[in-house]
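As you look at this complex, bear in mind that one protein chain is not there, while each of the others sits in place.
Right after this comes chain A.
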């Protein structure tokens, strides 16, 4: 009944190749955008933004970035934490060196810097594949964290080695620092997420995405039909790095405000984002959102249920969190190896036929 093409006639090529060809899907998409932009900003408070929405938006950007690399191009990366750190430190250096420039430009430039670094560390992917590439990116992770801990220039020679986001604004609205209003930080991240998602969606639907997927599915065959592995892999690393860099910059400047590289961008962060991608669904933009939402929301929900509603001791709840999240990950991977995105696809198929499945 829902999600049906029947009666939805396309009269031009542009209509035929739009992102959401099914009318119902398209309206749903516009409805989500309308709620995100038009409703939520008026109802959010500090708790909702800082504890739930900002981490969701920022991790969604990071998982879109990683999904392009792992899900679409098939290049396993364990360096996400390190690349987020590049974005954060690039943003910090830009913010402190050019205080009068808009935050939009800083975050975009931080993404650009990360893209360059990511390409540099992606070069070995031309020679090594699979697990070996994972190890090479793991080296990037440790090297970058070590670098930002070791070279005082990156943290402006501060005594503690921490970086702190000074107050910066966009068109006169404070975005970073403690005085930033909740709705402004939310909108700022939401704009970046929308931008990243639209760019990623359109890249993956076009030639670029097809070359990535060709490399992912069988690189030798792809090379034979004329796909350049060098260009395909390097563009995947660059685009992925750009998104991950943006997320790192937002993570530091808008969300946390003060960052210590080893703690905020350690190997755990790489794994977290990788889990988001795997649970959400490899090779799916929606999956990136779903994975980020799952891993950001679940701990908060468990905490609220355990501590606030049931009144259990906090340590028991924290331990249960680990157990439950871990068990859910395993269950999901067994029951639905293609992630939450596949569940969504199956639901859509079912909805098409409902209420007459035969």
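Please note the rule applied: a residue touches a chain if its C-beta (ideal position, glycine included) is under 8 Å from a C-beta of that chain, and two chains touch if they have at least 3 such contacts; residues count from 1.
Heads up, the rule we're going with is that contacts and distances are computed from a predicted model.
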Undisplayed chain, where the name is taken from the UniProt record, one of "ABC transmembrane type-2 domain-containing protein", "NADH dehydrogenase", "Leucine-binding protein domain-containing protein" or "Methanethiol oxidase": "Leucine-binding protein domain-containing protein"
Among A:7, A:38, A:178 or A:226, the residue in touch with the chain that has been omitted: A:178
Omitted-chain contact residue, chosen from A:17, A:97, A:314 or A:331: A:314
Selected residue (touches chain absent from view) among A:147, A:300, A:325 or A:343: A:300
Residues belonging to chain A that touch the chain removed from view: 46-47, 50-51, 55, 149, 159-162, 164, 166-167, 177-179, 255-260, 262-264, 266, 300, 303, 307, 311, 313-315, 317-319, 322
